[in-house]
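I have a structure I would like to understand better, so I am pasting it below and will then ask my questions one at a time.
Missing here: one protein chain of the complex. Every other protein chain is in place.
Let's turn to subunit A:
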Amino acid sequence: MVKAQKNPKRHKSEHSDDSRKPSTSGGEGDRGRGENDAAAGGKRSGGGGSIGQQTSGIRNKQKRSELYNKLKHQKEKTKTKERRKRQKETARAEELGLEPAPKPVQYTLENTREADDTMVDPTDEEVMADENDDEFAAHFANARPPKVLITTSYKPSKIMYTFLSEMLELLPCAEYYKRNGFPLKKIVKFAANRGYTDLMVFNEDRKQINGLLLVHLPDGPTAHFRLSNLKLGRDIKGHGRSTNHKPELILNHFDTRLGHRLGRMLASLFPQDPQFRGRRVVTFHNQRDFIFLRHHRYIFEEKETRDQAAKDPAKAKKKAVIARLQELGPRFTLKLLSLQKGTFDSRNGEFEWLPKKENKTSRRRFFL
């Protein structure tokens, strides 16, 4: 090929010029090197990283895209070939009545999560002893019913009001008070005096609701969250209206000690005795340190499924009980920014958990 001949000659002469110029397209030295590497890498079947990483050294867009498409095509071919092979083997195994080869494990971010030594063992005596006497024990012992005070940052806008109206529907024991310029420490004191168990402060910035401060009273921990991906109930297609029934609560994947504590904190916003007739459920789902809030109404139904592949018409219809969901109020995502021991004292308090750069050692490390 002409290209292959060109490169070794040009490589040395262009090298000195290249090193002085800023990066421009048409650097032939780079191209030569990049292409060689990329070609070798392609043969090594992705040994050099993803296809994008392998080809990104090539400055010339046309050459780069040619190589990229070539490698992509190669990759897809090998993939389909292997998949066909696998399918054939499983079909053959089924015909013969043998067990098919086990499916290879899919590695996701969740199952390659870095092992955390603070994972809570439900039978751990020390953890149970600690939780028997922590700030939320009174709530879980049904001795202290929840009473939530909701307020906002200074000067809320209309978006905040519509959101708050939905939050008041979501939380059965919540009341709203205007902020009126009171400093937070005073609000904490007032609320504690009037017997509230929790204080929620929603923060708004430029018409975007972006923060939640959750303070457990009288001297419980303070959690500061970042609120994102907010969607109001009225903007969800096919939404329903909430009722006054006390909802059920689902808390998913609060595994570590910190997660456990946070889960208890979120659970103490809701009453302990749900009314199942209302079929209302609030879900806090933790995944990768993001907590997703969803609010649904569910209904159990019997449904007939037709098994088309089955040869026996009598067995074709199967009855199964499924749960259908209708989304009610708002949905949003929370991310924990800090957990402070004691009530709100942003600078001078003691923190139980703060995200630190030196702790974020890998993409697979999560704290909740």
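The rule is simple: contacts are C-beta pairs under 8 Å (C-beta built on N, C-alpha and C of every residue); 3 or more make two chains touch, one makes a residue touch a chain; residues count from 1.
The rule is short, and it goes like this: contacts and distances are computed from a predicted model.
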>> Can you work out the missing subunit's protein name as recorded in UniProt? Choose among "Exosome complex component RRP41", "Ribosome biogenesis protein NSA1", "Glycine cleavage system H protein" or "Calcineurin like EF-hand protein 1".
In response: "Ribosome biogenesis protein NSA1"
> Which of these touches the unseen chain: A:Pro100, A:Pro218 or A:Gly349?
Replying inline: A:Gly349
>> Of the residues A:Glu126, A:Asp205 or A:Asp273, I need the one that contacts the missing chain.
In response: A:Glu126
> Mind pulling the subunit A residues that touch the left-out chain?
Replying inline: 117-118, 124-127, 129-130, 133, 257-258, 341, 347-356, 358-359
